[in-house]
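Before anything else, here's the structure in question.
Yeah, one chain of the complex is gone here, protein chain that is, but the others are all in their spots.
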Amino acid sequence: MNTQDTFVLGGKEFHSRFILGSGKYSMDLIKAAVEYAKAEIITLAVRRTNTKKEENILDYIPKNVTLLPNTSGARDAKEAVRIARMSRELGCGDFVKVEIMRDSKYLLPDNSETIKATEMLAKEGFVVLPYMYPDLYAARDLVNAGAAAVMPLASPIGSNKGLATKEFIQILVDEIDLPIIVDAGIGRPSQACEAMEMGAAAIMANTAIATAGDIPTMAKAFGNAIEAGRQAYLAGLGRVLERGASASDPLTGFLRD
Amino acid sequence: MSENQFFVDSDKLSEKALEKKHRLENDPSVRSNFMEYQDGMEQISSDVMEKVLSQMDAYDYSSYIEADVKRALMHETCSVEDFKALLSPAAAPYLEQMAQRAKIETSKHFGNTVYFFTPLYIANYCENYCIYCGFNCYNDIVRKQLTEEEIEHEMQVIADSGIEEILILTGESKAMSSVEYIGNACKMAKKYFKNIGLEIYPVNSDDYAYLHACGADYITVFQETYYAPKYETLHLMGHKRVFPYRFEAQERALMGGMRGVGFSALLGLADFRKDALATALHAYYLQRKYPHAEFSLSCPRLRPIVNNEKINPLDVHEKELCQILCAYRIFLPFIGITVSSREQKHFRDGIVKIAATKVSAGVSTGIGDHEEKYTGQQQNEAGDEQFEIADNRSFDQMYGDISAEGLQPVLNDYIYV
Partner (left out) sequence: MVRVNGQEIDAAGKNIEEMLLEQGFEKGRVAVERNEEIVSKATYKEVILSDGDVVEVVSFVGGG
């Protein structure tokens, strides 16, 4: 068993493979969630600042945690680039999760705009993690555009429906020479575990934790499930295949010499 | 394990030629640097060769055990590591299981189809001294290069038999068989065949682009052996001596716009397990770099040649060959696998049910003798063959035999764009 299993992203080394979202729950739970989950990366959004004094989320995030701002709210590549630049100006590093949606009902990512934004941001030195619909061609274009990882969705964002795109995510895992981070739609620790068993490099989850009865405990459950899935992947699954191969006539009876 | 004795001296060679031949054979210091590109050879920037060779060098097949093989057979996706286990001696007792799995993979991607083609050798002049090959420049054989009229006649005879896909081959002499000469053959072939492949000396990407424009769409180049130190001792003279230029031929062909490329080692020249690993990885890494392209593997074993009846594939028996092909299929389920007439009827009939997707039919490896082979009428004096074939069934016989096995012969399903 490899005990030195680290996850490298944008030149940084991580021990945790759980990227925790910080949306939809109160700030005072963030610190506990991060600690329980043992998360080392947390996502944030960029929004207009209120003029009245209010609490700042950065005060609730432990200092050793890497911030991963997203571009939520962007409807095209240009807007995503603007938001990314603003997030970098906030002074928390070069990481950015590109998410571009032109559909407010299903919130599905627009792959072609995402590819454009990824290329522009990579050229500006960002560590770009594009959120995408799991399409092999789009994923290859993202690689060529300079992405640091690819973040395919498991099912519609916030749906907690699990690995609806499983077959397609497996294709990305098999074919793309970048970390595949499964993002969006993971609703249960068991689904996170399954994605890790398939060879995903990391899991990003938010709503599943934010909507749990006990947020820190669910964060911990996800952290454990992701770790278990990773170990299973490294160990090599010994799954029995049901391929319907019948022990009929031997196929190799013709061989001579 | 005994070695093949490749060196044959012809009494027709001048004293000077013999002396040079012997020097090349016995004194490595007189041979050129085989890792150095010669004048006019295009150098591309690619990391594929380094990836393949480093994996091959590190491959210790004796370290794999039965548990590795069992695990590999249970995995839904065959990793490089699994593939290494399947090629290892530990997999020998699992050959039947490998065949069962390979059959399922083949049918998932190809159904029950088997593609047919025939090779057409248009010239056997060669400037290389590759000691195992019947065409080598020191071998005393009848040399011939077909004229354009003769090429067209051969094509008519082949097309009349029903074949729709042709593989045009030459010996490796750019001086005798120029790119333009080969291009003209492709243009003619377009009239008679729906799909044209080439197995010729490696050329630069702009030449591949030209040949593609002439109608060719597939390039096959055999590396013979991927083990460089052995390669050096087998290819003593000529442009073929340059190992990296040959290795990069498929990539240059894809850069030149070809739809597909074929690969192989010539099994029996070196350590066949390492060569099989390198062959498949060569295709694997290029597929990842050029995912739009089509890929195919061949599996030639050494055969006797004119003037040397004793050449044989050493430790690569039919069982080993079958293991290699099953491993190829499980590792690269989408890839075409061609089994040529170097193999006997019983092997070809068996392997198409497991892993092979393409077979040659109505084969001659001589120059200009299709008419004689197909009809019994001798036209002109033919050029000698590259190697002895082991299955001389005609197209009609092959078609009948393959159909009788419950498989579906396909002459062509191809579009040239």
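Residue numbering begins at 1 within each chain, and the chains themselves are lettered A and B in the order written.
Just so it is clear, a contact is a pair of C-beta atoms (placed from the backbone, for glycine too) under 8 Å apart; a residue touches a chain by one contact, two chains touch by 3 or more.
A quick note: this is a predicted structure, and the numbers were derived from the prediction, not measured.
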item	value
Chains in view touching the one left out	A
Sole residue of A:Ala45, A:Ala164 or A:Ala228 that reaches the chain not shown, by the stated touch rule	A:Ala45
Sole contact to the chain not displayed, among A:Thr6, A:Asn56, A:Ser112 or A:Asn144	A:Asn56
Full-complex contact with the absent chain, from A:Ser16, A:Thr66, A:Ser87 or A:Thr118	A:Ser87
Where the unshown chain meets chain A, residue by residue	21-25, 27, 30, 43-49, 51-53, 56-58, 67, 69-70, 72, 82, 85-87, 89-92, 157, 184, 204, 206-207
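Definition applied: only the chains that are shown with their structure count from here on.
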item	value
In the complex, chain A residues that touch chain B	140, 170, 174-175, 177, 236-241, 243, 245, 250-257
Sites on chain B touched by chain A in the complex	71, 74-77, 95-96, 99-101, 103-104, 288, 291, 317-319, 322, 346-347, 349-350, 353-354
